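Sending over a structure as structure tokens; questions will come in a sec.
With one protein chain removed, the remaining protein chains of the complex are shown where they sit.
Labels run A, B, C, D, E, F and G following the written order; every chain starts at residue 1.
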Amino acid sequence: MESTQLVMLAGRLAASEISAEEFLRLAAVEVGQPEIATVDLGRAQRCGFPEVIYGSGKTATAILQIAGQLLESQQPVLVTRLDAAKAAQVLQQHPSAHYSEVGRTLRIDPSESRPAGVGHVAVITAGTSDLPVAEEARATLAWMGVRATMVHDVGVAGPHRLPERLAEFAEADAVVVVAGMEGALPSVVGGYVPCPVFAVPTSVGYGASLGGLSALLALLNSCASNVAVVNIDAGFKAGYLAGLVATRRQG
Amino acid sequence: MESTQLVMLAGRLAASEISAEEFLRLAAVEVGQPEIATVDLGRAQRCGFPEVIYGSGKTATAILQIAGQLLESQQPVLVTRLDAAKAAQVLQQHPSAHYSEVGRTLRIDPSESRPAGVGHVAVITAGTSDLPVAEEARATLAWMGVRATMVHDVGVAGPHRLPERLAEFAEADAVVVVAGMEGALPSVVGGYVPCPVFAVPTSVGYGASLGGLSALLALLNSCASNVAVVNIDAGFKAGYLAGLVATRRQG
Amino acid sequence: MESTQLVMLAGRLAASEISAEEFLRLAAVEVGQPEIATVDLGRAQRCGFPEVIYGSGKTATAILQIAGQLLESQQPVLVTRLDAAKAAQVLQQHPSAHYSEVGRTLRIDPSESRPAGVGHVAVITAGTSDLPVAEEARATLAWMGVRATMVHDVGVAGPHRLPERLAEFAEADAVVVVAGMEGALPSVVGGYVPCPVFAVPTSVGYGASLGGLSALLALLNSCASNVAVVNIDAGFKAGYLAGLVATRRQG
Amino acid sequence: MESTQLVMLAGRLAASEISAEEFLRLAAVEVGQPEIATVDLGRAQRCGFPEVIYGSGKTATAILQIAGQLLESQQPVLVTRLDAAKAAQVLQQHPSAHYSEVGRTLRIDPSESRPAGVGHVAVITAGTSDLPVAEEARATLAWMGVRATMVHDVGVAGPHRLPERLAEFAEADAVVVVAGMEGALPSVVGGYVPCPVFAVPTSVGYGASLGGLSALLALLNSCASNVAVVNIDAGFKAGYLAGLVATRRQG
Amino acid sequence: MESTQLVMLAGRLAASEISAEEFLRLAAVEVGQPEIATVDLGRAQRCGFPEVIYGSGKTATAILQIAGQLLESQQPVLVTRLDAAKAAQVLQQHPSAHYSEVGRTLRIDPSESRPAGVGHVAVITAGTSDLPVAEEARATLAWMGVRATMVHDVGVAGPHRLPERLAEFAEADAVVVVAGMEGALPSVVGGYVPCPVFAVPTSVGYGASLGGLSALLALLNSCASNVAVVNIDAGFKAGYLAGLVATRRQG
Amino acid sequence: MESTQLVMLAGRLAASEISAEEFLRLAAVEVGQPEIATVDLGRAQRCGFPEVIYGSGKTATAILQIAGQLLESQQPVLVTRLDAAKAAQVLQQHPSAHYSEVGRTLRIDPSESRPAGVGHVAVITAGTSDLPVAEEARATLAWMGVRATMVHDVGVAGPHRLPERLAEFAEADAVVVVAGMEGALPSVVGGYVPCPVFAVPTSVGYGASLGGLSALLALLNSCASNVAVVNIDAGFKAGYLAGLVATRRQG
Amino acid sequence: MESTQLVMLAGRLAASEISAEEFLRLAAVEVGQPEIATVDLGRAQRCGFPEVIYGSGKTATAILQIAGQLLESQQPVLVTRLDAAKAAQVLQQHPSAHYSEVGRTLRIDPSESRPAGVGHVAVITAGTSDLPVAEEARATLAWMGVRATMVHDVGVAGPHRLPERLAEFAEADAVVVVAGMEGALPSVVGGYVPCPVFAVPTSVGYGASLGGLSALLALLNSCASNVAVVNIDAGFKAGYLAGLVATRRQG
Partner (left out) sequence: MESTQLVMLAGRLAASEISAEEFLRLAAVEVGQPEIATVDLGRAQRCGFPEVIYGSGKTATAILQIAGQLLESQQPVLVTRLDAAKAAQVLQQHPSAHYSEVGRTLRIDPSESRPAGVGHVAVITAGTSDLPVAEEARATLAWMGVRATMVHDVGVAGPHRLPERLAEFAEADAVVVVAGMEGALPSVVGGYVPCPVFAVPTSVGYGASLGGLSALLALLNSCASNVAVVNIDAGFKAGYLAGLVATRRQG
């Protein structure tokens, strides 16, 4: 069926219905090739950090192409929401890449000499079901070159556990709290630290958890003044915001 | 206009369209008299406690009439959601009544000899805006003859405050937690006590509090196993349930 | 791919980016082994009953490991939301375990000498679709050592059926009502009993049942004073709360 | 300011921007006169019953004008959602009108010789807060010439009360159930009667009643096969539907 | 694994934890046999029509067993929400059964001599996607012995089509309108007929159709006085209600 | 209290905390003067029509100031959501202004010589409660110099009325349909005309109308291909879009 | 099983339960044949463009049959929501058809001589995930004979990109903006162009995107006056409306 489409596209090109550039892009789509992506290489200059590749819905070939352009200009690569099958294809070409199956993230450094960690961000979770989102935040911080501390299993229903581990995050520049179920943890953490807390509601739960909406609403109503909220399961965004705070402080 | 209506009602009675009983009830409505209420005096026998009068939407006259019937059969009276104006009218006839303007509740004991408090229920709040709901719960417990302890100002954003006051409620038969904002407090309390926790979301808040719906959803997703939920602002229901637990234990 | 990850982890350990403990935990995750779980063995002491294992999302190996620790300290095991495949693996090692395929629960007693049932809780359902949630509540009560009575098929649209079976639950310490469709049953039951009623809305239904949300909202507005609500399908939580009431009365 | 507007309107008429008819209608609006309403006098012929006047947002003058046209062609008048002040104005001109302050309805018969009641509809409520909606249904049935029986105070939390009064509605052609709070009553009633049940959710309640939405959702999920639903507080619609069933049976 | 469970059940029976009846029921569940269903054979007497079998979630064996009991007492059988695989099993034993794959309904008459159709109900749809729900309504009417007329393809966006077919339903006792998309059809139909209209919103659609919720809300706000609403996709309920109206008129 | 604030502002200006421009703006706010508005006089050039003044929340003085700037550059003025009190103040200075109390709009032409109407837009409503929104649309069209035809009282429950008036809008360039209640009218209209239909849901209704949300959702699911939707009560936006279509056609 | 059903259908025909026409239609359904579709061939006359075939839920055979009727009367064919498997079947019979796998649309022209493009519509997207919806809009415009310009990758978070490409769409007759995520793009585009903007929210996203509902709500609140909204993912409807504007201007 492709040849029919190609003939049609050529006809539209001939009839000036589409530009040559458009023809090339669409022809690639029709024959199943990855879209020729435009990478915003100036983003690191403008915004402090390079463009991030959202892996969901992209082919491994497309990801490799974008990653190649970033690495060529010496920019570190971060791919989020990347399943294991596609990651395997990327790892074949970039064996030094760091892939986390739990967090579905992949990082490639332009050279082996990674910068020492600057700043300090704590990533805190209540239970094991929050781990994937926390891992996405940690991988983001690693890509930004920020030191991250993971504090797990400090749910509010075991209220003695959080204070015991206070030393691990009391001095952080910013804190990411991954908040499943009733979304109570960020408020409690917010009462212990003097820095911004970026709360991520998670979609894990059942019944009236409404896919994370209940936790999201609870977080927005947090009684702690230093709690900001990002989208449900948005581990990357929380990690990125915390990383911005940590790196600016050092800048 | 009333006479017209009465004539019409009489006509319908004459035409057997309505029964005599129906005629009397409707006639009373049309001439602005309180509806002749039917009190379920057997309820204390069946359910352990007498019928409660929901004050909202009832006239002072109607409330006095129902209260009179209960007191005649030596049953204690509890009126909820009663504003100050109507309460004043009731207090004129029952000067020994206990009215709480904060909780909008009124109690009348059939005789001055109140039973000593049985059982023990703690009512816990995070801040001053939760007070009216907590007062409604306390008045309900007082009416049931249950000893109630109030623990105020222990919000989760001041995380050191709750453990300091643990002694006041660690031994309670049941706990009522009034939960505004993000609804985090009941989960934290639930981790400290081995008894049932009845959580009441409150409608106080702004923006995404959605009139208490956000707190309600959070509470339903509590990670603590011993947390049950009642309707938004339903201080009476939480107090009643906690009181049932406290009195049964003694029974 | 794992070796790459392990090398990376080792590098982070060497660079003091992560602690040795963290290294071990993450290494286990990367090589596909069950997470080394931390069991809260002091919970029975603090809260009256041991920690419960939420089976969904845990591997059989992880469940066996946690169960082993609980049994070693002579604590009874309850696993909820456990599918048949994983249960089979657990039963191979613990042939005396009680698994209910309907309720997806599994119990293991530390020794064969189970305590006689204390207290009495009735679990009431309207129809067969509510059975799985009711079974989860019953298994929870069995694990707590509480006697449970099941009352099935008493939906409100067959209004003569409930009074006929009143004798089976009139004397219960607490009642669990599993409430599908319009969520009417708990209010009717609440009018017959003087004890707390814990209502569980179920997600069974179609169209405007909204995955149980309609039943949940109806229950929160129950006109019966003694009805508390838990999350949709939360049979465990309702059973646990009812069990707390039943055992405290005996305590 | 009106004269300015009138001049402007006249200018638009002169410029053929608006038609003469349009000019008259708008002029009336600008000078505060009631809109000249078009009454659909053929509706009784087409649909069996005349047009009904929705009083909310109409002036007394407009209502009188429409009513006059209906009465001239010997059609009975029903006005719904009519407050007492406007009703007083209507009663001055039609002293034989029937106004119910509770139900906010007003009826005027074209002549004093009302037809005897045909058919039989029961209107059932749980408590006093449902009365206004029930009254609107009853007035509608009276206007249709249908005999209506009112059955009050049979809420599901007093489960013995409904069967006691079964005789009053077991033989009805159709039943209207006004359903506040958890919306349980129609399902229970539906199990007792072999005729259609028209359920009206009410907006009375607090907290998670969501202005009647909770009751509405519960009713839509009724386990009784013979329960249909109308809009929140739509007493008129439920009464009208029940009346259609009752009169067709006789037709 | 079953034998372990059976031993356990026997143990509970021996320990009087469960009754013999309970033992039998649970044993059947554990070994995969259909639950021993209790059929309400008196329902036809009380409510005018026999119990209906909701096929979803029941095994073919269970359905055959219930159907058998109904047929023995000469009651017609209706099964709804029955997929083709289970229907094939039922048809093997009851080759004269009527199965509609489109509507997923199955009917079995106790004897071949079916009663002639009484009354008349029109079932109206806008497009082909509404067909399954309409078929469920029609099968229900056939089972009740009511004559049904199907009127398809009369959507409001082709406004000339409905009046052309008015003759087919103008004289019906009741009308069922299956209403997808914006739910406009019942209001238009309601303006043409003097009888009750039972509107069924359907879950077909995309985007902001919200699984039928948008159509449901639109129907509840219908400007036609004679439109009642049932649950999304509830073809059975609409058919049943319309059938009740049609048969009562003849009764 | 103002002088304190002014002193403070002056101090902040002195301390270079705020710019002089900022000082002036804030000083004006503090002393209760209208904010000095910045009018985008280039908008007519860029977008075809001048800036519109949203009257809600602006003082009459502010409105007069903005209007003055527009008139100076010979641009016609449209104020929406303007209540009668503020309109009276504007009319005192601009006696030739056109104010519609029903639509809450006010227009001022820069000179008396208004352009003849270009294009043709029909504004269609079902009932009187939709009138204010329709008037806002009409005033917008008048301000754009587009001829508007009003077609009232053609609700879908009186299905014979719409075809009778087809001639009035069959040739329009675009149609605005104001859609209360179930939002059915635009779909029906869309089936009669070959041009774009801009549908405006209205907030009028009760119960499950949800402030217009039900009508909005219905409109988004319209089965007519030529129906676009704007916000609830957004008569201005629908009129503006229809006017853009009508004037472009002539351009 | 079919023969049983056919016999039954024949019986119903014989008993005059169904008409001969109904018999034929149902017989076709029962034996698995495509429904005999009625094509509205007069639609092009009435509405300017022919009927469009909604492919989802139709068999290839049914689609071919409808397409055949349209082509016979020299009307161009557009099929939307057509998956690749069914498209392949259609292409076998119509090798000159244009199928877009990305947009899931298929077009067949009655003859090879396509009209030159009239008017001009720009279709603008922010990112690659919006492509399928944009393609559906483009195919619709191609079918209408309207020239379409695609402007991709101009998301608001890269705010310099949109102005750079302004020349491509500044002169369009109408603009379609496909708006994922926060739905901000149409407002920005609306500020650059003087023509109507038809915004299509997309269902792509995660967490609080609520299947496109968040983008939809944002679009309805657009601060740009020239933005109208269609249903989520409704690329066809937006393209059709824009095409109507573009072709009318030329008419």
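Note that in this section a residue touches a chain if its C-beta (ideal position, glycine included) is under 8 Å from a C-beta of that chain, and two chains touch if they have at least 3 such contacts.
Computed from a predicted structure; not experimentally measured.
Student: So which of the visible chains would the left-out chain be touching?
Tutor: A, B, F, G
Student: Of G:41, G:64, G:156 or G:170, which residue touches the hidden chain?
Tutor: Touches the omitted chain: G:156.
Student: Determine which one of F:91, F:126 or F:216 touches the chain that has been left out.
Tutor: Of the candidates F:91, F:126 or F:216, F:216 is in touch with the missing chain.
Student: Write down which of G:82, G:126 or G:232 is the residue touching the left-out chain.
Tutor: G:126
Student: Take the complete complex as the reference. Which residues in chain A touch the chain that isn't displayed?
Tutor: Spelled out for chain A, the touching residues are 46-49, 52, 173, 191-196, 198, 216, 220-221, 225-232, 236-237, 240-241, 244-245, 248-249, 251.
Student: Which parts of chain G are in contact with the chain that was left out?
Tutor: Interface residues of chain G facing the absent chain: 126-127, 155-159, 162-163, 180-184, 187-188, 190-192, 205, 207-210, 213-215, 217-225.
Student: Could you please point out the chain B residues that touch the chain left off the display?
Tutor: Given the touch definition above, chain B has residues 87-88, 91, 95-102, 117, 128-129, 131, 147, 150, 152-153, 158, 206-209 touching the missing chain.
Everything that follows uses one rule, which is that only the chains that are shown with their structure count from here on.
Student: Where are there more C-beta contacts: B-C or B-D?
Tutor: Top pair by contacting C-beta pairs is B-C.
Student: If you average the CA atoms of chain B and of chain F, how far apart do the two points sit, in angstrom?
Tutor: 48
Student: Report the inter-centroid distance (CA atoms only) between chain A and chain G in whole Å.
Tutor: The separation of the two C-alpha centroids amounts to 34 Å.
Student: Among all residues of chain E, which ones touch two or more of the remaining chains?
Tutor: Correct list: 158, 191, 207-209, 213, 216, 220-221, 225, 231-232.
Student: Applying that definition of touch, give me each pair of chains that meets it.
Tutor: A-B, A-C, A-G, B-C, B-D, C-D, C-E, D-E, D-F, E-F, E-G, F-G
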